[in-house]
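Of the protein chains in this complex, one is absent; all others appear in place.
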Amino acid sequence: MPTPMPIASEAGASARVPFADPAQQHEAASAAMWVFLSTEVMLFGGVFAAYLWYRHADPAAFARGSALLDAPLGTVNTAVLLTSSLAMALAVRAAALGRRRPALGWLAGTAVLGLAFLAIKLLSWRHEWTRGLVPALHAGAALAAQPRVELFFVVYFIATGLHALHVLAGVGALAVTGAALARVRDPGRWNPIELTGLYWHFVDIVWVFLFPILYLVR
Amino acid sequence: MTTAALERPQPSYLAAGDTLRSWLLTTDHKRIAWLYLVTITLFFAIGGAAATLIRLELLTPQGDLVSDETYNKLFTLHGVIMVWFFLIPSVPAVLGNFLVPLMIGARDLAFPRLNLLSWYIFILGGAFTLWAMVSGGVDTGWTFYTPFSTMFSNTHVVLTAVGVFVTGFSSILTGLNFIVTLHTLRAPGMTWMRLPLFLWSLYATSLVMVLATPVLAITLVLIAVERIARVGIFDPALGGDPLLFQHLFWFYSHPAVYIMILPGMGVTSEIVAAFSRRRVFGYGFVAVASLAIALLGFLVWGHHMFVAGESFYANLVFSFLSFMVAIPSAVKVFNWTATLYKGSIALDTPMLYALAFIALFTIGGLTGLYLASLPVDVHVTDTYFVVAHFHTIMVGGMVTAYLGGLHYWWPKMTGRRYPETWGRVAAVTLFLGFALTFFPQFALGYLGMPRRYHVYPPEFQVLNVLSSAGASILAIGYALPLVYLIASLRGGPTAGPNPWGARGLEWTVPSPPPPGNFATIPRVTEEAYAYTDADRE
Amino acid sequence: MLPQASDYAARVDALFLAVTGVCVAFGVPVMVLLATFCIRFRRGRRVNRRGVTRHTLPWEITWTAVPTLIAIGMFVRAAGLYASLTRPPEDALEIAVTCKQWMWKFQHPTGPREIDALHVPAGRAVRLTMTSEDVIHSLYVPALRIKQDVLPGRYTELWFRATRPGSYALRCAEYCGVAHSRMDGIVVVLPPEGYAQWLRAGGAGPDSTLAARGAVLFRRFGCSGCHRDDGRGAGPSLLGVAGHDVPLAGGRFVRADDGYLRDAILLPARDVVAGYAPVMPSFAGQIGEDELFVLLAYLHALGRAAAPDAAPPATLGPGASGAAAGTP
Partner (left out) sequence: MGVPVPDPVSRPLTRPAPPAVATLVGAWLALLALLALTVTLAHVPLGAWNAALALAIAIAKALLIVLVFMHVRHASRLTQVFSALGFVWLMVLFSLLMSDALTRTPLSPWP
């Protein structure tokens, strides 16, 4: 029985069974990543749909809810995440050119920015907690008797929570990628880093939409 | 691969080890197909047991066999198990897994380990659901309508939701694997327009799995959050809107009904071609119809909500689109029928199943047109008319196609032949049992018997007794193949590589195939179903 | 056979038959051809099997186009009938329906209330405005061929004109928990005189109408303190409001239908009337669904009482700080 080689195998001389050659394997891996990202789009899509539905049901309540968020913090966080995407793109580029050390450096930079994003996110959740904006767990006066404002925060926490989980998973993926990249023989012909990059950029895109619809509602 | 490998007969994939470990850690798509086959058969038995109890209870108008609570848990369990743990994985995960690489001339699916992982995820989801079941069950119906499911039911909703959620990822990963495999691993010369129609239908199915299932996943998460945290998402008392839940649920579940029919259509195309020794009439149209069904299938979900409080205009739009989604199905039915013309038709067991599929899918599909007609749906929605509609398509159609496919490829999977006479007897029994079980339900629905009724007005008893009688015939019909197929594993006569004289790459390799499928990767030089006049003489 | 208790029911049955006709026209030929081909071209029979065509396009076009046209025809016909289901006549008898696990409650405008039974006059249009106190239910009267889900937190509506006196089953068609299958009742269609008699026996009278009881509630809940007929309270006068367009802060206009009035009482912050401060407290949790219907009946009476006053609420009472409500 043919035992396939590990998925993150080096696409050097030979390809993993069932692939005929490295090019085919690469094609498959990147197609798989894109299909996977489509499923992610639909997963977040459900949350966006709920947002759309309830914002339409009560626009004023959503504006009131949004006004309670810490917009400056959100803006800084957006910048952080956009910058991390640049770092990721540079890491992919360096790896493609076969430059291992710069690639590792940019990867580390991406991860640090990702963690910074999470730290800032935690900080802003803390703010919301202290101001009693957390439905069910810590709902203060701002939410009292305002079910639709509370709904805004339910959507807010689900959306940002799901997104934060994805960032966390992304940081994990960066670590695994970095560790593998450090060992691989020929970084220039090694493609998993591209896939990690695609995933990271996708997570960034989700935030690009979450930011205005959560923080900038008027 | 050397040429020497060509001559040397390779041991079959079944001989590649018979320890439990060799099965549970296999990455061979053919063995994974067996893992699914065994597990979904178990789930079918559980779902069937629930159906049996339902039909027994409905023998009398009073609720005398089980309590209300138990009855409600029974049909919920029946629906959940049958849909997510039997019918959705049935053809794709069993036959699809086995055949996709064989039919395109590949050694395996693109991601064999992911394929195994899908099965484990499926098992995990099943475990959660069974856990929910043994620890008391769940009584929301398979549709989990809010606010009943989130605020009123005091059964194991979250556990069940977790089970279905987890299983969803199994189906996403299977779909992803198929899509990538079909794009990248087709043998040289296997162009899209040479692809067997079974693969076109699986490709369309996979698209639906990949694009619809995530929405179900997030919806179930929202249910769990609302139920655990008691915050309003779908509960109007807390500012939410139950219609949003219904929209999200049906955005998945209507496309999901096409997950539950497209693969059956693919199986039927294969069987009809093989047993008429004819290329499927209008191959290109049948292929494209699969994609059309998958795409249009995403646009009609609102037809489940005609009386739910959906807007008048939305109702019109969804009704219109529901009529339109029938067109590609119509194209398929007509093309299958035309394929028989001037064919050389052998009424072997698989063909009997395929014919039953065409007939019952047509009937079931046509009853869908009643439901798409707004005023008729207003009358019969949430009655046994709907129950009959979907059982006709899902049991009469898809389960039939699944059994047909199982019989057709059984020699390939096992290297053995099943007893043909018993096969035909079972097929006919199933057809008759089916008709007796579900045709009376159309009448019940029209007469106004709502579904999910534990007790019912006495005037409906006669039709219900007929239906229950049919179900017992149906049960015999299902038990037969279970017995003789298992028996054939040991005693059945060996089958050659191509017992049916059919075309297709899967019939060019030994039965059962060796682990790597092909000694060398074939080069495809002709279209699918290239039967000649000589084949028909 | 299922009785047809209204003209509409007869038309649904006609449509049902028409759909059946189409299905037979398509289904039967398919079955017959399947059988014929299986017999005629059975393997082993000596028949001419040569000349299998590959030129399928004309066939494909035919059997795509014909069903498409017929499907469009079916849609049009069905949609036409359905539209009539959404157009109740103006003079319909308004009945308020509240349901909960597992019972139906009906309130007649003239006062009588009943449970699990609904008495209506034959020949007169009846319009049901419905809401649920807990989960989703569905009001289904097979003999009338009508059904509509009843949702919590929202009004849904249904109308019919029963023509044939008699009593007909009423069932709950949306799964709603343990006793779903026993949440049934009857619809009794009476000749008009019979209905009038039934009303009298049920205690209908000028003081017991919903609107009259609503006036009492309006005072009891303290609405009248803010909503004075002369408009000099904290809130707008409600004369001529129900059933008419009201201006909202932000410049939009909205028709004050039942849904709007309901939200105005339970979720007052959602749509604020132009020129008023959002000071009205929410009455969610304090007013039951039955009482809300009673209040609405009174608001409708007020709505009919005076033609809408075109004058802007210039002469307002205390709370009218327009700026605060103007731009959110």
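Which chain is which? They are A, B and C, in the order written, and residues in each are numbered from 1.
Here is the rule we use: a contact is a pair of C-beta atoms (placed from the backbone, for glycine too) under 8 Å apart; a residue touches a chain by one contact, two chains touch by 3 or more.
Predicted model only: the values in this text are computed from it and were never measured.
When the omitted chain is restored, the residue from A:90, A:104, A:120 or A:173 that touches it is A:90. One of A:37, A:108 or A:139 touches the chain omitted from the figure, and that residue is A:37. Looking at B:108, B:235, B:310 or B:348, the residue that reaches the missing chain in the full complex is B:310. Of the listed positions B:71, B:98, B:165 or B:251, the one in contact with the omitted chain in the full complex is B:251. By the touch rule set out above, chain B reaches the unshown chain at residues 1, 6, 105, 183, 187-188, 211, 215, 243, 247, 251, 298-299, 301-302, 310-314, 317-318, 503-505, 508, 519-526, 530.
Taking the whole complex into account, chain A touches the unshown chain at residues 11, 14-15, 20-24, 26-27, 30-31, 34-35, 37-42, 45, 48-49, 52-53, 56-57, 71, 75, 78-79, 82-83, 85-86, 88-90, 92-93, 96-97, 189, 191, 197-198, 201-202, 204-205, 208-209, 211-213, 216-218.
One rule holds for everything that comes next: only the chains that are shown with their structure count from here on.
Taken as a graph of touching chains, this assembly is fully connected, with contact between every pair of chains.
The innermost chain, defined by the distance from its C-alpha mean to the mean of all protein C-alpha atoms, is B. The interface with the greater number of C-beta contacts, when A-B is set against A-C, is A-B. Computed centre separation for the pair chain A/chain B is 34 angstrom, with centres defined by C-alpha atoms. Each of residues 239, 241 in chain B touches at least two other chains.
In chain C, 267 are the positions where the chain touches two or more neighbouring chains simultaneously.
By the touch criterion stated above, chain A contacts chain B in their complex at residues 1-4, 7, 17-20, 24, 27-28, 31-32, 35-36, 38-40, 42-47, 49-50, 53-54, 57, 135-137, 147-148, 150-151, 154, 158. Residues 267, 269-270, 272, 282, 284, 328 of chain C are the ones touching chain A in the complex. Within the complex formed with chain A, the residues of chain B that make contact are 13, 16-17, 26-28, 101, 106-113, 172, 176, 179-181, 183-185, 210-215, 217-219, 221-222, 225, 229-233, 238-241, 244, 247-248, 515-516, 521.
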